[in-house]
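Got a structure for you, written out below as structure tokens; questions coming shortly.
Note that one protein chain is taken out, while the other chains of the complex remain in position.
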Amino acid sequence: MTDPISTTLTALAAVMTVPAALYGWNAARSRLYRLLPWLFLLFAWQAITAPNWLVFVVFLELSSLTLFFFVLSKDRETAFLYLYSQLAGGACLLLGTALAARGGALPAVGAVPPGLFPLFVIGLGFKAALPGLHFWLPPTHSKAPAEASALLSGYAVKMGVFGLMRLVEAPSPALMAAGVVMAALGALQAPLQRDAKRLLAYSTLSQLGFIVASVATGTEEGRKAALLLIVAHALAKGLLFLTAGSLEEAYDTRDLGRLGPAARDYPLLFGLFLVASLSLAGLPFTVGGLAKGAVKAALADHALTQAVLSAAGMGTTMALAKMASFGFLSSGQRKGTGRPRPLPPLAWLSMALFAAALVMASFAALKTAGAEVATKNVLVDSLLLIGAVILFVRLPRIFRPDRTTPDVADLLAPAGRMLTIPLSRLRRLHSGHLTFYLALFFGATLVVLYLLRP
Amino acid sequence: MSDLFFGLSTVFMVAGLFFAFASVVGVIRFPDVYTRLHASTKALSGGAMMILAGTAFRAAAAGHWPAMVKTLLIAAFLLATNPLASHAIARACYRHGIVPKGTVIDEYAEKIRGDRS
Amino acid sequence: MNPVLAIVAPFLAAFTIPLFFVFRKKWVGTAVILFGVLSALTALFVAAGGEAVTVMGGWQPEVGIALVVDSLTTAFLILASLGFSASLSAAAETFGYGPWRFYVLFFLSWAATNGIILTGDLFNLFVFFEIFSVAAYLVVAYPPRSWQAIEAGFKYLIFGTVGALFLLIGIAYAFMATGQLNMAILARVLPRAPEATLSVVIGCLVVGLFIKSGTVPGHFWLPDAHSSAQTPVSALLSGVFVKVSLYALIRLAFLLFGSADDRVFFVLLLFGTVTLCLGHLMAFQQEDIKRLLAYSTVAQVGTIVIAIGCASSGGVTAAVYHAFNHMAAKMGLFLVSGVLAEDRASRDIAQMGGLFRHRPLFVLAFCLFAASIAGIPPLNGFMSKWFLLVAAAERGALIPAAAVVAGTVLSAAYYLRPITAFFGPAETEPPHHRPHPVTGAIVALLALLCLVLALAPYIGPLKEGLLAVGRDTVNGARYIERVLR
Partner (left out) sequence: MRVHRNLQRLGALGLSLALGWWLWQGVTISPFQGITGPAARYIHGTARDTGAANVVAAILFDYRGFDTLGEASVIYTTVCGVALLFAKRRYRRSSHGLSFIVKRGMALLVPFILLYASSIIVMGHLSPGGGFQGGAVMATVTVLFCVIYGSSFEAARVSPKVKETIESSGALLFTAIGLIGLVTGGAFLTNSAAGFPRGMMGHLVSGGTIPLLNIAVGMKVGAGLSTLFYSMVKILEDPTESSPPEV
């Protein structure tokens, strides 16, 4: 299927993968990992251009699998969390596809019978981190290698959104509510994090909320706005994750409380960071700003949504301000990490590629949108931006990086403990007592005979 | 001739039944393995023999000679195997350490001792 | 080629090997190999010969014993000959030809397997099940080196005997009600039997086959037997023996249980789902790699039973396809894990570190098979699960379908545990290193088979064959007409 959406996303996949592959080229691990980004690219292309839901699910799963191996190289537990959540989503989608295929032909990527809509939304929700199903996202993004985080946040979650784009053909209030909650949740959580990449992860969540809300309008305009924001966010977030990864590389920590004045050591890195974060925060005339403007325009009929999204945008700005302030500018807090390590040239190259892509995207967006649209909301957007920065400066207590915030993911451990009880019961059932086994068997035989009664 | 055989067969069968009954009583009433074996072997051999002999006479009375020969053969085999089995059981019991009840003189033990020394 | 030769060839092998041992001891090995090739080829020729019906002794099907070849038979004959050949080669490498009696048992079980697959007579089915089960109990306990194996064999014996008893009761009731044993005739007259009798017949047959195939509640013997047996035997048990019982289930379900269709298939769906869940959940908790594989087999049996329970040609196609996939992958998994466990002298997953560097190819093959079983997309396991899902969706069996996809997630989880262990660091270098050329070759062939099976839906003849199996099996009238013509 080829239309603007898949064409754009196909190109975006390539643009995302090349810098990510370059960034990780010389990492200290098996050389097989060099292959993974390209595999991811291949599978992503297949998924985006899939003719039917089955092919889409298959390649979506495969792309998740390649990213799983990426995460596995750094952190096992998180990798498994990621894999299970993605497989669970894939399972829902597969089941939905099978049910939709009941009539005979495989269902094309697009609208599905209304009864199956929730199943598909849940399945895609695992991928696109809808609220409640987002439990995997913050840990995975923060603990994956930087280039994998860039691909994850920049592209992998967008494939779920892509599925939603195809799925939603009529306005869906529930999905819009989910998008709003997502945006608000991400915006609330992001400025309170102390882990730089976790902060970026929540910011991703918030931006996804924008995109989902826009998709949920079910209009062509909404889809176009969402697509623009996808591109803007992917490029900006890719660059941001790479800079965060570079910080970690250099100082061996992602803890904002312990990172030092990186702007002094690496002024160029700070510059790249600024480029990305300004676009992400929605500075007018950048691709991010234009995209957000388009989203708000698409949501013109939904005033409440618009208001919440504006507030959420301030949250994003505050989060980025926090990262800039504690990660790059604050001084004297660094404890014993020694001299920063020099960054490899390939890392610089990859970040530069992202920045260039971002700038080019901004020009392209400006050109297509035209001056009138670009200047429409300049005043409001700038005020929001500045207001957020002022808020951040005036309320230093809230944003000090010395605590962690609770999230759905914290429920996983108790849930796992609850799950072990039936499991151990089941294990005790297989105790090895032959008489007990036989008794069970004869009991079950009675059940069979009962079920077969005339 | 046939009447004579028929009468004889009846006499033999009745006598056989009596012996068989006696052996059953003996098996139940006697106190230990050896005496019970005694009852079962001797009385049963006798009883079964007589019943078989009775059957043979009856077959002869009917003029069915092959049946008579077969019956007599069965009797012969029974005569050969029943004592053998009883003997084996008794010997096994003794070897197993079961002492005959109320025995005063145990010649078999003396013989075994004699064999050993 | 006369179908009976597929049964007679392995029988001849079993009867001749002792003579070789007595008169020409040196030739035992050669004889085993030649007979293996002969048996496999005969079965394949019979399978290739197309549909055929023959009655023993030249009688009519009513009084004699009929052997029937149709597309389902063909599929399972091919499956059995592939599985037995692979296991035979692995066994020849593992045991050598010293324990020649093992090969006698092996060929006997082969003959019995082919007999079960070919026979069209209910009592004859039972007789072959007996040979097959007795041989299975014994090969599980071989060699009697540990109590564990003997206990497993004993447990299998007890359960198998109970299963055989149920089969016999079912057959006896069927005979009592109709006076017939030929399956085609029974298919006609059994529905006329009183309802109560029919329910007992079906119940007993289904429960008996549940035990033989390792479906819950008759699965208790399976993990012990599969994990304590020697590697080639485990592979055979999982790859072929379980499938043969499932074949009988398919055949009887679609031929005999006609008038009670819905109830029977509901029972199959229900117990299939329970089996699937239980198998996956238990496999999830195992520390012993072979026990993990054994419980995974339980789960896959559940999958196939669900597929049968879909009661449609698509379901049967999925069942047969999945049986093939599971045969290829699980045999490979057992063979590889046998080699790796021998290297480590332990079957504990935690101690399997560093084996990737030690035996990279075997470990890669393990990954392929595991991915196939777990249902990672382009591989054969995924394909058959997809067939199954569509069949289940058409039947409207939502919960079984959901269980199947959830099981996919779980199985990916527990198969990743040994895999990450293999790739992980090693505490010590593996103490053993014995080359396994034959096992390696078999594993490679099985991996190839997995890949070919993955492409089966795209290869015209294979796809047509699979679909034909489903179509023909569901169409009981066709079978009856062919046998009684």
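Letters are used for the chains, namely A, B and C, taken in the order the chains are written, and counting of residues starts over at 1 for each.
Note that in this section a residue touches a chain if its C-beta (ideal position, glycine included) is under 8 Å from a C-beta of that chain, and two chains touch if they have at least 3 such contacts.
Fair warning: this is a prediction, and the values are worked out from it, not measured in the lab.
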Displayed partners of the chain not shown (whole complex): A, B, C
Given C:47, C:88 or C:111, the one touching the chain that is not displayed: C:111
Selected from C:117, C:177 or C:349 as touching the chain missing from the view: C:177
Residue ranges of chain C at the interface with the undisplayed chain: 2, 4, 8, 11-12, 14-16, 18-19, 21-22, 54-59, 62-65, 99, 101-102, 104-105, 108, 111-112, 115, 123-124, 127-128, 130-131, 134-135, 137-139, 141-142, 144-148, 150, 169, 173, 176-181, 193-194, 196-197, 199-201, 203
Sites on chain A contacted by the missing partner chain, in the whole complex: 439, 442-443, 445-446, 449
Hidden partner chain, residues of chain B it touches: 77, 80-81, 83-84, 87-88, 91-92
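Rule of thumb we're sticking to: only the chains that are shown with their structure count from here on.
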Chain contact topology (line, ring, star, complete or other): other
Chain A and chain B: spacing of chain centres that average the CA atoms, whole Å: 98
Distance from chain C to chain B - Cα centre to Cα centre, in angstrom: 59
Residue numbers of chain B (touch at least two other chains): none
Parts of chain C lying in touch with chain A, wherever the complex brings them together: 155, 158-159, 162, 166, 195-196, 198-200, 202-203, 206-207, 210-211, 216-218, 220, 223-224, 260, 263-264, 266-267, 270-271, 278, 281-282, 284-285, 376-378, 382, 386, 389-390, 392-394, 398, 401-402, 405-406, 408-409, 412-413, 416, 420
Chain C-touching residues of chain A, taken from the complex the two chains share: 54, 57-59, 61-62, 65, 72, 76, 80, 83-84, 87-88, 91-92, 94-95, 98-99, 101-102, 423, 426-427, 430, 432, 434, 437-438, 440-441, 443-445, 448-449, 451-454
